[in-house]
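Of the protein chains in this complex, all but one are displayed in their positions.
The chains carry the letters A, B and C, assigned in the order they are written, with residues numbered from 1 in each.
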Amino acid sequence: MNNEQLKEKILSLDPSLNISEGPQYLTLSVTPEKLHNTALLLKNTSELSFDYLFCLTGNDLADACEVVYHLESTKHAHAIVLKAKTANRENALLPTVTDIWATADFHEREVYDLVGITFTNHPDMRRIFLDEEDWVGYPLRKDYTDNNIVTR
Amino acid sequence: MEEFITNSKGKQEEEYIVNMGPQHPSTHGVLRLKISLKGETVERIEPHCGYIHRGIEKMCERLTYQQIIHLTDRMDYLSAHINNEAVCLLVEDALQIEVPERVKYIRTILDELTRLASHQLWWCAFGMDLGALTTYFYGLRDREHILDIFEETTGARLLQSFNVPGGFMNDIHPNFIKRVKDFIVYFRKKLPEYDELLTGNVIMKERTNDIGILSLEDAISYGVTGPSGRGSGFACDVRKHHPYSAYDKVEFREVLYTKGDSFHRYKARVEEMWESMKIIEQLIDNIPEGDYAVKMKPIIKLPEGEYYQRVEAARGEFGVYVLSTGEKYPYRIKFRSPNFSNLSAINKIAAGFKIADLVAIGGSLDLVIPDIDR
Amino acid sequence: MNAIIEYLKELFGGIKTLLTGMKVTGYYFVHPKEITTQQYPENRKTLKMFDRFKGEVSMPHDENNQHKCTACSICEINCPNGSIEVISRQVEKEDGKKKKELDTYIYKLSMCTFCGICIKVCPQDAIVFSQGFEHAVYNKEKLIKTLNKPGSSLKEKVKE
Partner (left out) sequence: MAFNIYDFTSFNQSIDKLLYDNLPPFWALIIEMTLIGVAFLLFYALVGLFLVYAERKVCAFIQNRVGPNRVGPYGIFQTFADFIKLLMKEIIHIRKADQFLFNLAPFIVIIASFMAIAAIPFGLGLHAIDFNIGVFYVMAVSSLGVIGILLAGWSSNNKYSLIGAMRSGAQIVSYELSVGMSLVTIVILAGTMQLSEIVEAQRNGWFIFTGHIPAIIAFLIFIIAGTAETNRGPFDLAEAESELTAGFHTEYSGIKFAFFFLAEYMNMFIVASIAATVFLGGWMPLHLGPLLTDLLGNWSLKFNTGVDFIPPFFWYMGKTLLVIFLMMWFKWTFPRLRIDQLLKLEWKYLLPINLFNIILMALIVLMGWHF
């Protein structure tokens, strides 16, 4: 399916979704509350069947945190970007998609570790790279400071 | 260590937990696997990574796009050239620069040489994981030829940093074509030896057949890509499905196996070596004349927006995600490293097998730890 | 009966694969000529690195002890690790104009990642990679090198 058809199809399934066209992929922005359902929809609709989550990125935007899911369908070879913005930065919460795409397990832990977004219902929400006990702060946040950062 | 599990009779049993790593010969780096054992059988594996986390993504936020490239070398150091290329392709796509055909051809050749070198090293290490120590030296011997080619053209054996946005640092060395051709002739003779020594060996077959089975569904769900995924039948070859550089101009087969056990992952890699040689042979005689690089502005600023570039690294799909605000530094850069996803499936793959199988499975997944931790 | 044939087939098939493997290793055992090991410290005299080998950054000087560096600091700006430090001084020329000139060119080998950007961006081609690879020293201070030789000056023709 090309982007046009994809957009039509998704809108026909859920007209309330907000789809914009990027230079590469369609971008589907959802609220945290709708994230899990939309993800399920994308995965389980047979015409869409986005079964392969190939990238999961956490971004620290100025006013909120955002998670970007890059999805592809191995059956139909089309791809889409799903985006979910948290309500605020201080208490960034998003539902997990680990039950839908198993690879999200590690990726979400990474995002939690580095960007500081907590994923609810995640089976094992711990830091993955940094020390669970004594690391303060989330390094990929823009306001993160560390005396050891070398400035050129 | 004092973890208790309750068995079916309601009796408490102490779990036998073994920490494999961070210093362990077969984790190929500083990965720590916390293994719960029952006798020799692995009950559960919990990977602990981060021992070599360098915060590359954070560092990149203060680097220009040219400078980022040398850091991508240091993630999956065995597919350094491919990682470099991913960033370059992303920048070129974002600025809509058409690189000369010559660059595309040479990039593809170097990509495949990188893949060959990487698979050779994997083969060495896999043999060693299984206890056949001789494989290591045969593989390294052959890999030396590729490293020489790299050294002559790019100036470095492992971390080349040869790509720049728009082309290369330098043109290929005059000896390059001859050397590559000689190498292909040489390696076509040596590769069957690999099969004789290890692939056909009955012990090796026993050790890997039906060991560590990863089903197609799980492979897709866990995002296990590269030869490891293709061993399960997951058609995930970016070169085939989203061609970049000169991959649309060459004939090659996407190596797909079905069973998803260690042996099929092994076979997928060995087969890929043959395919890589085929690709190189098709291109090496037809490198078009032309510039080796497009003139770029000294300061590259990507237009505001999001960019994503996928390439097929030696271990699977490598992706670069850039969120640009129009500055000369990326606002956020994310590297989707293949090993990180491949590692996440290790509990699924190896639980229920013996501890010796875990080593074979780890070897067949071909993990590179700096790529996991970044 | 079939089971026995199967059993024997498995047995001899297995032994055959083992022998194939032993053939390969046995071949190399009796062919020491195939050894490609380089005897490193002994072959130092004959060992020649490739021209492009990225050993360390160096600044070529000609016979008059002159280099090409104009102290423009482009390399310093472009270095991702801060391993280059260009210290310049203001010199007064004969015609009274003030001119920037290279004082010391500090190269910290310990921080260099050999990305080659400095050499690519240098507008004067004043620095190149030299092929030396024996960087091991006992003192970390020795890895901080001054690339311009004492008393060296700027080559005439690249001056404007």
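The working rule: a residue touches a chain if its C-beta (ideal position, glycine included) is under 8 Å from a C-beta of that chain, and two chains touch if they have at least 3 such contacts.
Just so you know, these numbers come straight off a predicted model, no measurement behind them.
Judged over the whole assembly, touch between the missing chain and the shown ones holds for B, C.
Residue B:207 is the one among B:207, B:267 or B:332 that touches the chain missing from this view. Considering B:91, B:149, B:169 or B:197, the position touching the chain not shown turns out to be B:197 (whole complex). Only one of B:44, B:62 or B:141 touches the chain withheld from this view, namely B:141. For the chain missing from the display, the contacting residue among B:29, B:127, B:319 or B:338 is B:127, taking the whole complex into account. Panel shows chain B; residues 16, 18, 24-26, 40, 127-134, 136-138, 141, 197-198, 201, 203-204, 206-207, 354-359 of it touch the chain omitted from the view. The omitted chain makes contact with chain C at the following residues, 11, 18, 21-22, 24-26, 28-29, 32, 34-37, 39.
In the analysis below, only the chains that are shown with their structure count from here on.
Among the other chains, A has the CA centre that is most remote from the centre of chain C. Note: centroid distance chain B to chain C, computed from Cα atoms, is 25 Å.
Chain A and chain C have Cα centroids lying 41 Å from one another. Shown for chain C are the residues in touch with two or more other chains, namely 80.
Touching two or more other chains at once are residues 152 of chain A.
Those residues of chain B lying in contact with chain A across their complex are 49-50, 53, 55, 57-58, 62, 218, 220-223, 225, 234-236, 241, 305-308, 310, 317, 319, 321, 323, 332, 334, 336, 340-341, 343-345, 348, 373.
Interface residues of chain A facing chain B in the complex, by the touch rule stated above, are 22-25, 27, 51-55, 57, 59-60, 68, 70, 74, 77, 81, 101-103, 105-107, 110, 114, 127-131, 139-140, 144, 149, 151-152.
Within the complex, the chain C residues that touch chain B are 13-15, 17-18, 20-21, 23-25, 36, 49-50, 52-54, 78, 80, 113-117, 120-121, 129.
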